[in-house]
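Dumping the structure here so I can ask a few things about it.
Entry: subunit A
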Amino acid sequence: MMSTLAQSGVPEIMGSITLAHYLFVSAVMFVLGLIGFLTRRNLIIMFLCTELMFQAAGIALIAFSRFHMNLDGQTFVIFVLCVAAAEAAMGLALTVLLFRKRESLSADEWRELSG
Partner candidate 1 sequence: MTLWIVAMIAVPVVAGLMIALGREEQARGTALLASFVSAIPVLGGLLRFDYADAARFQGRGSLEWLSELGIRLSVGIDGVSLLLIALTALLGPICVGASWTAIKERKRSYYAWLLALQGAMIGVFAARDLMLFYVCFEFTLLPMFVLIRQYGSDPEMRIRAATKFFLYTFTGSLLTLAGLVYVAWVGAQQNSGVWSLDMGYLTGVAQGMPGTQQAWVLAALLAGFAVKVPLFPVHTWLPLAHTEAPTAGSVILAGVLLKLGTYGFFRFAMMMTPSAFAEHAPTLAVLAIVGIIYAGLICWVQTDVKKLVAYSSVSHLGFCVLGLLAANRTGVSGSVLYMLSHGLSTGALFLMIGFMYERYHTRDMRTVGGLASKMPVWATFMVFFTMASVGLPGLNGFPSELLCLIGTFQSDAEWVQAGEPGAEGGLLGPWYAAVAGIGMVVAAIYLLYMVGKICFGELREPKHHADHDHELPDDLTAREITVLVPLAIGCLFFGLYPKSLTDPIADSVDVAVRTVLTGESPERVAPPPAAEDHAEDSHDGEGGP
Partner candidate 2 sequence: MTTLAADAAHSAVTSGPAWAILIPAFPILGFALAGFFAATGNKNKLPALATVVCLAASFVTTVLLYFAWKDAGGGAMTVKAWDWFDIGSPGADFVASFSFYIDSLTIYWMLFVTGLATLIGLYASEYMSHDVGLGYCRFFAAFNLFVFSMSCLVMGSNLVMLYLGWEGVGLCSYLLIGYFYKKPSAVAAAKKAFIVNRIGDLGLALGLYLTFVHFGTVEYADLFANEKLLTYVDAAGRGAFHEIPVAAQGIALLLMVGAFGKSAQFPLYVWLPDAMEGPTPVSALIHAATMVTAGVYLVARFYPLFLTSQFALPIVAWVGAITALLAATIGMAQFDIKRIMAYSTVSQLGYMFAGLGVLTPTGGAYHVLTHAFFKALLFLACGAVMHGFAGQLDLRKLSGLWRVKGWMVVTIGMFVGCINLAGVPFTAGYFSKDTIIAECFVTPGAGPIGWILLFTAFLTAYYTFRVFFRVFMGPTEYHAGDDLHDAEAAAAHDEEVEHEAETGDHHFHPHAPGWAINSVLAILAVCSIAATGLYFVGGGKVDVHGHEVKAKHYAQSMVLQSTAAYVTPYDHHAFHPDDHSGDHANADHAEEPPAGVEPPERAIERPVFEPDVTDTIAPEREADLREALTHHVPPPAGVGPQGSIGEPLSFFGYDPHKAMYYVSGGLGALGILLAAALHWVGRRDAAHCAMDGIAKRFGPIPRWAENKWYVDEFYDSTIRKPLLAVSTWVFAAFDRLVIDGLIVNGFGYLPRIAGSLIRPTQSGRLHAYASGMAVGVLVLMLIVVLVLVRTGGLS
């Protein structure tokens, strides 16, 4: 199945859905994530928003990969997912640690890098 799809170059089932759609979804997801990251102060929410942006990029990668009939993008996304999973574990662990230090999840509590 996959091989035929790959050979045809254009997805048959979703003929009406073009690359632009994927990219649009990706962009929307990214902007949502960005807005969330910029507006929210809760570390966990912010963390989730970064994940959202991350996945947005992943969608774009897969879409282009499909579009160019090149597996590099998809391979890359699999790696990214792995990394993201590890990173999520690390990130959440860090968040818990940070929470323990300040008894708060607000990002504004942490500004030691102020110059």
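Methods note: a residue touches a chain if its C-beta (ideal position, glycine included) is under 8 Å from a C-beta of that chain, and two chains touch if they have at least 3 such contacts; residues count from 1.
A word on the picks: all candidates are chains of the complex that A comes from, given by their letters.
The shown structure was predicted, so the numbers you read here are calculated from the model rather than taken from an experiment.
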In-complex contact of subunit A, chosen from 1 or 2: 2
Residue ranges of subunit A in contact with candidate 2 within the complex: 34, 37-38, 41, 46, 107-108, 110-115
